[in-house]
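Before I ask anything, here is the structure I am working with.
Heads up, one of the protein chains got dropped from this complex, but the rest are sitting where they should.
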């Protein structure tokens, strides 16, 4: 097994990237962000690699924030897309029936739902993560006739008003410009380490008629909080949350936008917990090729929508259906999930060694599958590490309320060579960053 | 000029379409809607035509609800997409800089903004109409420190919580499951025919410290309300609304999602009114090929976003940038706008003749450019007409609070032959529908 | 009949009142207001007169903002209070049954409700105007299961959060510190003079499924808006509002807190309009002697409260019951109402003459019964008039969104001599105030 820094060659490159970004500075809004962390102009991409206009190569440990689980421009999907476009397959169809959509529905049922014993109706909201979350909230409120939704500390569910109201980050919340209501933020698993059992607290609130908590329509959660700092909920905790939902007749919504589609190994992140959410939100990698798509999965008994009660122009993005259908091949056997777990474990162990080797980091390793994080308690250090990594050709970002967690989130299809190369750059970047402490 | 029914051959086909829709019925959510109005499975499309799996051909008077102004699968755009994909151009990039995005920004500035003397920073929110509206609302509230937004009767701005709160339709609003607040719905132009001057009413509310209207952050409007029933605001009214905004220091947001990108002739629907909105929302046809994309245009002095204060995974949809850039070619001269106006006028006159010829319709013609509507006062009749049209191979939908308006909204690139053929089918469909009155 | 200024002697006094207000300045909050307009320390009062610590006498054209319709310290009520207290009658009893409350309920039924053919259950909320309004809103929302309440421009209903949300005044609204929601402010009668028929606008909003107006739980209004500037709704308008309520199954709430208890002549202000509100809010003069009391009258079919669903500590203020019961004597015949109307008409004519005589006022007379107002279009002039009046021994206040209306609102029991004396001072004050124009 790979040992931190010992078996890897040092990447000496330390390229200085100096690109003319003036078009973006002059014409694009100040809201742009990632182009500030990765100040170059990308032009091509393949698998786990990207290239900029100056020919520099980058390893991708970011994977489009979870939208590129199958890597950039997967060759099989690519071919399907080229064929479909060349053949004038219908591209835009609102929510009309198309053969591309029919095929996707069939295959998704056959490859994903049926083998897992899951019975969900598939809804196509607008093709972004926040749209699926908004549709889930609306449905849960409609079904129960209640307004309140419980989310958790450090949750991230999206940037439109409904999703933002159940998102924890104060900077993002403040952007709403109106008070965010109809939601209650309860402590996520391990929020207090071992001091507080957050499910028991939640139960106490629900049992107590004087707690001030109005009976909620739904509880929504990410099994691993990505933006919130790679906080992993224990399976036992998830199970108990599900029991609370059943006991109090509350809908359970799992937001698998970032952590689904195999990011933690299994297709759905909640599978190993043995729970069955009432509604599941999918987006990001479901579009397979970086193409916008979102799904809301609904237990049949809760599919109480009136026709058109939620809609949107780009629900029927047929290129995404083509890509998504092809990507389902990865799920025909267990192989893909197992490989992800193997690689995830490799990263996890590597990060653990780094923590021991570099005590200056005051580090902690968190994660499940190929969603791993290195929490660094020194203020600003995580950003320094990512900055140093970029100069060495590695794309990584931070997460957590204080940007304190370095995220290791490569495309799942990355090979061991790529993984090791990336991890090696990570170690070099740490070495550089802690020099300045 | 085309006379209603006289110069056109009657389409006798009246195809009976019987398609097996069971996959959709079994696997897709009840929320699906257009596939109920157009119960067949589409598979190919080109220009203003679609074909289903049984080889039936349809004329498109719907244009993806305004997302296909350039028609289906425009050959030039298609070629650019094929080349880009074949060449492994980067597809997904969040909001990182890419050469495809750079080119789009430059061209959009050069072809659209500069010649019109407009100075806007370009923001890429999530790639749907509701996402650009949500971003506009957030920004307006941030800049002004106020919460209230004024929208208008029969406005439609989207289905996520912020956009829904400024949408008029009660069925859609009810879907929210929570009260919709921070918004005030004022009467749109001509809401009362000539009885009420709605700008004067608005001014009275704003002047009167006791009116109960809190000073708003913004006024948002569509210059032609599509979903609301093809309600056309007069240029003079728009000009006066802009004056009210200036006088009371309120931001003016134009939602050009459906009616922009040339639908009424000029690129922006507000150009002939001589107004300069502070924020403009674009989506639908900006992606050119039916590809999800949205833009929020912001006057530089209001581009007060902090980096990342609004974000989303699919902001950087490079295929859409490629398509959008290529589509800008249509705007290098005035020709396209003029043609749209000519064809729009042709439709308008045709519809007027229909209204005269078929008084049973109790009809009224509304519209601007190629966004034309035939309001039919007989309950349920508009739906009957569209149903009959579909059987004859014409795709049309209704709008308005009671689905009382038949929308004529073909791709802008439709030729006269297609237009006439479609209008002829429309007349036949009317004849059939009124038979049952 | 009294002619403005001609038959009245001029009050030459122009006392200079200089009182040591330091205790209030040092110990009381900056929120105090009337003590700034009337900067002296009052100590005794009787009928329509007050005296300060320096022995100055004042005529009261303010009547405790409508709380002293029966004047200060009515001798019959006084005696009843003295007897009750001396006899150790129970004073505080929450909502327990007491003989004082029993007697009040019986007499209120007998003297007020029964002869008017009204059938209301009596609820005692907390003893202030805003508490009765809050209870009415809660009940209307409970009964209908809807949230929205329609109020009108320039309405004033109270200062707690629910009442404030249906109040028009922006200064007062702003004080809430949170956005005020679940309410829509429609134009009051004559808001646009004759240009806009506000009932028709309201109906249009309610009929139109796309208007953006959610079906309301209730419409709440004052038949004459006191704080809003003595705006008088026509009986025909009230009748039509009632019809709208019936047609759309909306509850009609009349806030008679200021304008009830005979202020306009009849006990309830809405009697001459021939309407029957579903809920009526009473406070101010119902306590008769300036004692805190409030009533919420509820049609029996809407009395759907669960026991204790709304409560409060001072619901059972027995001194107020004693006073209120005694005051009902005024209502045993029609005499009191007629006298009020006669005096009201006298004031009205006098004000009209003033308007003609002093065109510099750019004045308009508004009012019904003994709630009369002189709207003065010159900025700040109304305040100047009241200030000058105070120096001459007359207590009057302004109302309206810009404090532009001088209110003439004496105790109903004022005699002609007092009335004439007060009006004469008013004219002198006007003469003084317009000198400085």
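In this document, chain identifiers A, B and C correspond to the written order of the chains, with residue numbering beginning at 1 in each.
Everything below uses one rule, namely that a residue touches a chain if its C-beta (ideal position, glycine included) is under 8 Å from a C-beta of that chain, and two chains touch if they have at least 3 such contacts.
Predicted, not measured: the structure shown is a model, and the values here were computed from it.
Student: Going by the contact rule already stated, which one of A:39, A:272 or A:401 would touch the omitted chain in the full complex?
Tutor: A:401
Student: Using the touch definition from the top, which of C:115, C:175 or C:274 touches the missing chain?
Tutor: Within the whole complex, the residue contacting the unshown chain is C:175.
Student: Check each of A:20, A:57, A:83 or A:214 against the chain that is not shown and name the one that touches it.
Tutor: Of these options, the touching residue for the absent chain is A:214.
Student: Tell me, which residues in subunit C touch the chain that this view leaves out?
Tutor: 19, 21, 23-24, 27-36, 38-46, 50, 53, 64-68, 72-73, 78, 81-82, 85-102, 105-106, 108-109, 121-124, 126-131, 134-135, 137-138, 140-142, 147, 158-163, 165, 171-172, 175-178, 181-182, 217, 283-284, 289-292, 296, 298, 303-314, 317, 319
Student: Applying the definition given at the start, please give the residues of subunit A touching the unseen chain.
Tutor: Touching the missing chain: residues 147-148, 151-155, 166-171, 173-174, 179-185, 187, 191-192, 195-197, 200-201, 204-205, 208-215, 228-229, 400-402.
Student: What residues on subunit B make contact with the chain left out of this view?
Tutor: 178-179
Here is the rule we use: only the chains that are shown with their structure count from here on.
Student: By the document's touch definition, which label belongs to this structure's chain graph: line, ring, star, complete, or other?
Tutor: Topology of touching chains reads as complete, every chain touching all others.
Student: Centre to centre, by mean C-alpha position, how many angstrom separate subunit B and subunit C?
Tutor: Measuring from centre to centre gives 50 Å for this pair.
Student: Among the residues of subunit C, which ones contact at least 2 other chains?
Tutor: 179
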